[in-house]
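Omission of a single protein chain aside, the complex is shown with its protein chains in their original locations.
Order of writing sets the chain letters: A and B. Residues in each chain are counted from 1.
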Amino acid sequence: MRKQIFLLLAALSVLIIPGCSSQPVQPWERDVLAQRKMQLDPYPLDTYLDDHIYFSKEASRGGAGLGGGGCGCN
Amino acid sequence: MQLKKKKIRSQLSVATASLLTTVASTSQALETTSDWEVDTSVLYYAEADRVSLWEPVIRLRKDFGDDSFVNFRLVVDALTGSSASGAIATSSAQTFTNPSGNSTYTTNANETPLDPSFLDTRAAINMDWEQPWGKDVTGNLGFNISKEFDYLSLGVSASAKWDLNKKNSTLTTGFAYNADTVEPVGGAPVGLTNMPVFPTVKQTMGSSQDRTIYDVILGWTQVMSRKDLLQFNYVYGNESGYLTDGYKILTVVDGTTGDPVADPAQRYVYEKRPDNRTRHSVYTQWVHQFDEDVLRVSYRYFWDDWDITSHTVDMRYRFEMGTKHFLEPHLRYYSQSAADFYQTSLIDGQTYNYASADYRLADMTSTTIGLKYGYEISDSSEFGIRIEQIVQSADPSQVIGNQSSQDLVPDIDATILQLNYTLQF
Partner (left out) sequence: MRRNYSAILLVFLAVLVLPGLSQAEPTGSIQINTSNGVIELDSLKGQVIYLDFWASWCAPCKKSFPWLNEIHAKYGKQGFKVIAVNLDKDQELAKRFLQHHPAKFLIGYDPEGKIASQLKVQGMPSSFLIDRKGNIVSSHVGFKEKNIKSLEAEIENLLSK
């Protein structure tokens, strides 16, 4: 189990760290990210209903939580 | 004579207290200058021969113009049907005492015993306020309440998002606390005591039981390119108190034949779960846009101190068909390993500290395949319809003797149909 977490974190670091150090996306380049369909949770009711169903049928819960992205305005 | 039976749907009810999932939904980048957004949905969910429910939801979001928002959500659900009680199918008919202790119900031979049928309604309200705290930080405070006839859940949550590196990175933290009170019909049975033969009444340990749940979330979102977003979350949770399902039972069987013990007063036992559970999830999501289509892939790994581990893989691909319509197929694969106290049946003479035959705690896989169609009616309104099919199969913890001729843990198929409509004004 600990090995799996470590591998997941390592894999993500490989993905995230280059993202941090390479040219960031400029504030005026967020046209695509501003779209509803590009949000982390574009249809919150769908997510709520699904989570509710799966929680009542399975032993696991949670995970998705909060996040960033979006148009970055204001 | 139909007695009104009010049942705790402890699993479904606690699900509504999943505040951190709720808090997630507030951070939307609306593309319009409207003050209000109304989001309505109706869900129809039906398991073959088991539970079915109708669930209308309405969500309102108000923009106060200074980057502060308030969200309000109201859910009502009406649930009918029944789930497996935890007792196993046997080659003879079986008789069980109702939770109220006032009557009995029987199950035919070679059929999986189900909780008695009931109609239950639940209502839940959720409100949260989103507010900027300084230049790059947004805070959120939430409250929720969920009520059924015999169940009450109250919860609060607080979270913050911190934007870094020209909003290319976002650090998120959150905390949610829930206090639940359950009042099982006929009282909460003492765990691992026998279900008595009618008219004897079960041993109880009080009419009302409490449960406390808290969750802590730590997350990171990274803009990878103009068309890529990557999210990573870690959630820690702890539940303590009455975590048992007061209606679930287990069948006590002979260790060689696998048949239920002869004495009916010794045959069924109420389940008992530990009074504490610590759980963890790591979750990652990748959102990628092609020309106009969007791919969304997520993975969650879950583990807890009940020895349950699970993997969830979820994929959606949104095909844009012109500017107004889209089709989005969806695939979800889930697999979990059983809780260490999961027992399909109990062996006569053996001692157990904890035991539950609830199939939700068994080794299990679940596959969902679905399709959503969305239509943009105007710049400020959207309609959607979604249909999904879930196939779930679980494995027994052991199969003893004659039990091999029974389907101890039947597969459960379910269908989801959902309609939604969003309007901004």
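The definition used in the following text is that a residue touches a chain if its C-beta (ideal position, glycine included) is under 8 Å from a C-beta of that chain, and two chains touch if they have at least 3 such contacts.
Predicted model only: the values in this text are computed from it and were never measured.
Trainee: Decide which residue listed in B:R122, B:K167, B:R360 or B:R386 touches the omitted chain of the complex.
Mentor: Of the candidates B:R122, B:K167, B:R360 or B:R386, B:K167 is in touch with the missing chain.
Trainee: Contacts of chain B with the missing chain: which residues?
Mentor: Chain B touches the chain not shown through residues 29-33, 65-67, 166-167.
Trainee: When the complex is taken as a whole, what residues of chain A touch the one chain not shown?
Mentor: Counting over the whole complex, chain A touches the hidden chain at residues 26-31, 34-35, 71-74.
Going forward, only the chains that are shown with their structure count from here on.
Trainee: So, what's the distance in Å between the C-alpha centres of chain B and chain A?
Mentor: Here the centre of chain B sits 21 Å away from the centre of chain A.
Trainee: Touching chain B in the complex: which residues of chain A?
Mentor: 1, 4-5, 8, 12, 15-16, 19-20, 24-27, 29-49, 51-74
Trainee: Which stretch or stretches of chain B touch chain A in the complex?
Mentor: My answer: residues 9, 11-12, 14-16, 18, 20-31, 39-41, 43, 45, 55, 57, 59, 67, 73, 75, 140, 159, 161, 163, 165-170, 172, 174, 215, 217, 219-227, 229-233, 235, 237, 279, 281-285, 287, 289, 294, 298, 300-304, 306, 308-310, 312, 318, 326, 334, 336, 339, 360-361, 364, 366, 372, 384, 386, 390, 392, 412, 414, 416, 418, 420.
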